[in-house]
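Shown here: the complex without one of its protein chains, the others still in place.
Take a look at chain A:
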Amino acid sequence: MKENDVILRTVTRAVVFIILTFGVELFLSGHHNPGGGFVGGLVLSSALVLLYVVFDIETVHQGVPFDFRKIAAFGAVISLLSGTGAAVLGKPFLTQGFGYFDLPIFGLTELATVTIFEAGVALTVIGTVVTIILSISKDV
């Protein structure tokens, strides 16, 4: 049976970008305000899951051809290595640093190494959530 989901498909096309933007916003604001890699990752993965629900798995895979299990593992490696970097420099494991840089366009910007750690967390969350959803959907 083919469902009539024109409205859902049309809305999704627009909404996915809003969700993705919101996810990135949450991820970046996490440094000083509520948010961060975990929540940002959850929101980002909800956009992907919405795509999987509305279109089918094969179609989405053509657009996003990643093995999400590997993305999860890759994210965890990034997080671990960002902590190890401090150890290599002789600081306690997981020490984070930050500095202010004068960038073009952005002006004076605070850049912190914790963003790398959070990026790893976000990737792990995305990879894990999508893997879980895909594995559950396969069995049904």
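We take it that contacts are C-beta pairs under 8 Å (C-beta built on N, C-alpha and C of every residue); 3 or more make two chains touch, one makes a residue touch a chain; residues count from 1.
The rule we apply is simple: contacts and distances are computed from a predicted model.
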| item | value |
| --- | --- |
| Protein that the absent chain corresponds to, by UniProt name, given "Multisubunit sodium/proton antiporter, MrpD subunit", "Cytochrome c oxidase subunit 2", "Branched-chain amino acid transport" or "Sugar ABC transporter permease" | "Multisubunit sodium/proton antiporter, MrpD subunit" |
| Candidate in contact with the missing chain, chosen from A:Leu80, A:Ala112 or A:Leu134 | A:Leu80 |
| Contact partner of the left-out chain, one of A:Val15, A:Leu28 or A:Leu94 | A:Leu94 |
| Touching residues on chain A - with respect to the absent chain | 69-70, 73-74, 76-77, 80-81, 83-84, 86-87, 90-96 |
